[in-house]
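Mind having a look at this structure? Questions to follow.
What follows is an incomplete set of chains from the complex, kept in their original frame.
Letters A and B mark the chains in the order given here, with residues in each chain numbered from 1 onward.
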């Protein structure tokens, strides 16, 4: 366990992979006590590191932070930390319904070896910008040794973090980055980027990364991606192309990613996706076959069956990209070539 | 602890009082371990019973279910159960972020003596009607001895429970009632009332009760009220007038309640109220002076100061009504007259 803050914004550079929490076959039963497939969790974490992911985050929305028990969450984070073994930073998700619970969990996750926390705010009631800043400041001051990645998810947490809150958050030493909506937030990414002025890293989705990286090459040096669980190679490839400023190829690869993900939203409806994102993402991960996952956990088990078809197609498309970009040495870019898929037959 | 289901819809009749969780002076600090004023909690619960409240519910939104620690919640419920001492049914709030946690908490709260649970669904993602029904069915089947009051709060839980879900919920034996939006839901109360067909009790807010009771006197025989924490007499008086079918007086008293609450919403804006309802309700309770409460708990501590003025005025207005209607024997209606305010100087 760290006793002082060791990470800064500079440590959040490249591909920030957010991983799901692999589940056992009975994870959807309410009487299941251990729903986490820890063996697969270790494999997945290791595959992320070997696949070139630069930073790892756990237990966000599709990581089922909400529906893991506290015991499960601890086991999972401990397993991930052990598997990563210090090769890259690990931020553990510690979102709860209130400040004190997040602090208590964060403290324990730090003891388990997490380098930092990935924290969304409590969401029973929305918080305004003053409330948001106070929440993160409270966590940071109580856990001064743990770096924080702010989780800005308007659907989950009932509102977008405002630009003035970003400005304030960027002055909290522990806050090193924010998982941002990127282009989906309209012009807010640009405003927030100016507000944080390089003090923290704003992370767009991998799909938007090229655009912002080209416009702000010194500031937007990292992205977040959950699709890494379908295979990290397309995203690490994008990272390498961005670093090489090979813009035309960045655009072309971005179009490929978009095409792969096109069927993920039911009838193209993003709002409808958000209502079922845990269930839909799970189906995508399963279909991609890069990792093994079981069912989602209660209560997020129900979903119109037709919504899953597009998710599975998106998973298969991504798998094809993974196959292409994981191939050995494309062109001399620093692309990891030795990754073996962890898929268990 | 009960071993079989002992409550039915008929046990939810009259005034269902929902109480706040009295807080200690340092409850707004993140390092406070015991933020519940248990002495005041016992007084409040007792005052509710002696004041004529028919059913008690704890730890909803303004009861700070979200921001109590699990230890605090247990102490509080145990204290309330002891204070009530079986005189009226007690439903303990057990809303969490997932099904298994709600079941685990519900089980323990039943051991502590709660007759039933007051349960909202997990709210990280919204649940559709199929998900809602499965959630409550899962809880009911695992805790067959505990009655359930469904908590239908669209703001907190990201959507209104649909009419078809109400129909399905009303067939679950453990589900005995639902805290409903009432008139605020437009015509949904009427649709939902038809759908449940008397199998469960739909509870409107006390302000709407007269209207629905007059139209459906055999079905809408109960209301919920959080304002009882400002003094229960106005609401128990309304109950007695409704039972006596003294409709003109019901209307007049309803107008009085509306007038008292008129300033509760900032500039009359209900949506804005919902964003800060914990903080606003707390200020109302404090100003009414019927009970003693300290500050709200993190993260729900920030609120525009100007929003609190109206809340305090609403509290004072209610206190005036309390004083009037708690007076001994108004007219021979069965009005409890012996209640002494529990206010500690």
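Going forward, contacts are C-beta pairs under 8 Å (C-beta built on N, C-alpha and C of every residue); 3 or more make two chains touch, one makes a residue touch a chain.
The model shown is predicted, which means the values in this text are computed figures rather than measured ones.
The copy number for the entire complex in this file, given 2 shown chains of one sequence, is 4.
Here is the rule we go by: only the chains that are shown with their structure count from here on.
Computed centre separation for the pair chain A/chain B is 38 angstrom, with centres defined by C-alpha atoms.
Chain A contributes residues 30-32, 61, 65-69, 96-101, 103-104, 121-128, 130-131, 134-135, 138, 142, 155-156, 274-278, 297-302 to its touches with chain B in the complex.
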